[in-house]
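Starting off with a structure, shown below.
Yeah, one chain of the complex is gone here, protein chain that is, but the others are all in their spots.
Going by the order they are written in, the chains are A and B; count residues from 1 in each one.
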Amino acid sequence: VSSDKDCIVFGFSHFLGDIIDCIEAGGGALKAVVLNVPETPYPGRLSLRERLHRLKYKVPVFTFDEWYPAHWTPDHLRWQNYVIGFSGSQMKPLLGRLKELCIPFEPLVHQTAILQKGAAIGAGAIVNAGAIVGPWARIGEHTILNRGCTIGHDCVVGPYGFVSPGATLCSHVTLGENVKVGANATILPDVQVGSDAVIGAGAVVLEDVPAGVMVAGVPAVVKKEARKP
Amino acid sequence: VSSDKDCIVFGFSHFLGDIIDCIEAGGGALKAVVLNVPETPYPGRLSLRERLHRLKYKVPVFTFDEWYPAHWTPDHLRWQNYVIGFSGSQMKPLLGRLKELCIPFEPLVHQTAILQKGAAIGAGAIVNAGAIVGPWARIGEHTILNRGCTIGHDCVVGPYGFVSPGATLCSHVTLGENVKVGANATILPDVQVGSDAVIGAGAVVLEDVPAGVMVAGVPAVVKKEARKP
Partner (left out) sequence: VSSDKDCIVFGFSHFLGDIIDCIEAGGGALKAVVLNVPETPYPGRLSLRERLHRLKYKVPVFTFDEWYPAHWTPDHLRWQNYVIGFSGSQMKPLLGRLKELCIPFEPLVHQTAILQKGAAIGAGAIVNAGAIVGPWARIGEHTILNRGCTIGHDCVVGPYGFVSPGATLCSHVTLGENVKVGANATILPDVQVGSDAVIGAGAVVLEDVPAGVMVAGVPAVVKKEARKP
């Protein structure tokens, strides 16, 4: 049996357990994982197969070419919901390929997340458990709002971003594309953060952050240029 | 149609979207905005009219004298619930006038906020989405507890205060009147904060804070006297 909340996840992610919980808490199931590159082992963490083995049901793993047979038409792609397993620049090569296929991504919002009035979640974005998105905040495509983070009213979060657990964006904060906000970081009202910037864990950001830099500390200061994409 | 959760908001607030969401999440609607002073434009933010335009229903805006005709008796004032749109010293002149009229303010608590056993919320106070108020905590009149903040058991928060998003008050914390707690700040157990004090964003407050000062940092130290009211 398939529910209309069943999802296919692209790419391996250490965040996979959270994605599965978002899917299942909404009454769906993970139907398949599609890997475009081989999984990179990570010391002390479970492999993809070990993670999937913890589920009560069997989840097939495909390579991209196995999953997408030459005879498929766009109609085949509309049978499912699709989720990207990782964020930022890592997903871009795969995402280009998926956009060519016109994959109809949906946002994936955990049932315990709070979306206040007028909040808009982009295609393929993930809002994890207990996250709060304030009124009229706009979250970009394929951005991840992790467990228990707080987004203020009228914030604009760009695409391919990642807001870590417990982070707090006050009102009217603007994040560019591919911005990473560390765990429990705080960004004050009206602050603008440029694309590809990284906000360190626990940082308290009082002033605008230029594109491509890494800031940290209380109050946050520039530590270095962030890695070029 | 009018529900008993319909509200009239006094004063313009950039926080208006949150107030509306608190009202609507409880099944009510915003029936009118009453301005006592002309709105101050703020660069890069929407005007009151633009904010109201985002609603699916029309909300009239009155001056105080338009809204309160000379022939009204106290009975007219009991038809509605009333909310103050801003906090602290800004609201005081208006509030004096409203108190003379014996306006029956109700607390406005978002339906996703968590009020633990014995928690008491003062008249006209606002508890925003995902805020948690611990057992037997007492929140003063017209105080705002913003999105995702956490108030410990047996805390006493004075009137006209503002607790910003993500802030954490441990147990038995006492805040005087008109105290502002910045985003994601932390106040340790048993700490007493004097009236009109300001706690900076991300500050970690280990010791009592005298009235009228501004503290910031980890651990928090006095930065300056707060603006005289």
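We take it that a contact is a pair of C-beta atoms (placed from the backbone, for glycine too) under 8 Å apart; a residue touches a chain by one contact, two chains touch by 3 or more.
Since we're looking at a predicted model, the values are computed, not measured.
Asker: In the whole complex, not just what's shown, which of B:Asp6, B:Asp154 or B:Glu225 touches the removed chain?
Answerer: Only one of B:Asp6, B:Asp154 or B:Glu225 touches the chain omitted from view, namely B:Asp154.
Asker: Kindly state which of the options B:Leu95, B:Leu108, B:Ile126 or B:Cys170 is in contact with the chain not pictured.
Answerer: B:Cys170
Asker: Please identify, in ascending order, the residues of subunit A that touch the omitted chain?
Answerer: Missing-chain contacts on subunit A: residues 14-15, 17-18, 20-21, 24-25, 44-46, 54, 112, 129-130, 147-148, 164-166, 183-184, 201-202, 217-218.
Asker: Spell out the interface residues on subunit B facing the chain that's missing from view.
Answerer: Against the missing chain, subunit B presents residues 114, 116-118, 130, 132, 134-136, 148, 150, 152-154, 166, 168-172, 184, 186, 188, 190, 202, 204, 206, 218-219.
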